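Moving on to subunit A:
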Amino acid sequence: MFEVVAEVKKDYIANLLENGKRADERGFDDYRPIVVEKGVSNRAEGSALVKIGKTQVLIGVKLAIGEPFPDMPNSGVLTTNAELIPLASPDFEKGPPDEDTIEIARVVDRGIRESQCIDLDKLCIVAGEKVWIIFVDIHVLDYDGNLFDASALGAVAALLDTCMPKVEEDMVIYGEKTTERLPILHKPVETTFAKINKSIVVDPSLDEELVMDARLTVATDENGTICAMQKGGSGTFTQEEILEIIKRGTRKGSELRKFLE
Partner candidate 1 sequence: MVLPGELIAEGEYKLGEGVFREQGKIYSSVMGLVDEKKGYLRVIPLTGKYIPKVEDFVVGKIEDAQFSHWEVNINSAYSAILNASDYFREIDIFQTALAKILAPGDLIFAIVREITPTKKVYVTMADKMARSLKGGRLLKISPTKVPRVIGKNSSMISMIKKETKCDILVGQNGRIWLNGEAERINLAVKAIELIEREAHTAGLTKRVEDLLTVR
Partner candidate 2 sequence: MKVGEPEKFIVKGKRLDGRKLDELREIKIEAGILKRADGSAYVEWGGNKVMAACYGPREVHPRHLARSDKAILRCTYNMAPFSVSDRKRPGPDRRSREISKVTREALEPVVFTNLFPRTAIDVFIEVLQANAGTRCTGIAAASVALADAGIPMRDLVPSCAAGKVGGEIVLDLFDVEDNFGEADLPVAMIPRKNEITLLQMDGNLTQEEFEKALKLAMEGCIKVYELQKEALRRKYGGA
């Protein structure tokens, strides 16, 4: 899907990086301007629009009552889904989700799940029978690079924005929200780095993503605990590079987390 590589472009971007510069003049550890807007879709129980530079992702949270998983009868259920709709890029096609889309959804899901961001045990209504199901839907609106971080940040923002709907006799009354919030315990954020030749930069732009050798996403919580990682791309990382990325990612993560306040 993203494979529109121009070797010429790679040389240009890589040469700049070797001289310590990025094509858009950012520092290696600088994000593009970030905007997080909550409550942008009032039909959803919670929502957030995240912009990182020109990349825009809208995340909606819907709640429903359903059955728990048999092996976790006392826990609510988290479901994360992503859609890379054709509106967001000439390279996105309609139809069933491709592997890039699935990867984004699963890596965002993992960050939320593994950090115990949501206290799922508080979302049990009747043990083994009825629990809250949380649907996190990632809707990419404009793809200009780094969908992972935008989606992960937006997902947590939307969860923080979520108000429980009114329930009468086990029926959800959509549209009538209570003031009760989701039980949020942690605020995980994901930071993504791209490796281009020997250089490693945070928050890759679209051009950087198109020429990058490999990508590494690190999810951390507010205590600096690492809760998910994902390497992508056909290149490789050394052990030292990975450890360095974790250090830089943890630092950038606390900056990103400020957008969740």
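By definition in this document, a contact is a pair of C-beta atoms (placed from the backbone, for glycine too) under 8 Å apart; a residue touches a chain by one contact, two chains touch by 3 or more; residues count from 1.
Per the selection procedure, all candidates are chains of the complex that A comes from, given by their letters.
Fair warning: this is a prediction, and the values are worked out from it, not measured in the lab.
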Numbered candidate touching subunit A, per complex, among 1 or 2: 2
Residue ranges of subunit A touching candidate 2 (in the complex, touch as defined): 71-73, 97, 99-100, 102-103, 105-106, 110, 113-115, 214, 216, 224-239, 242-243, 246-247, 250
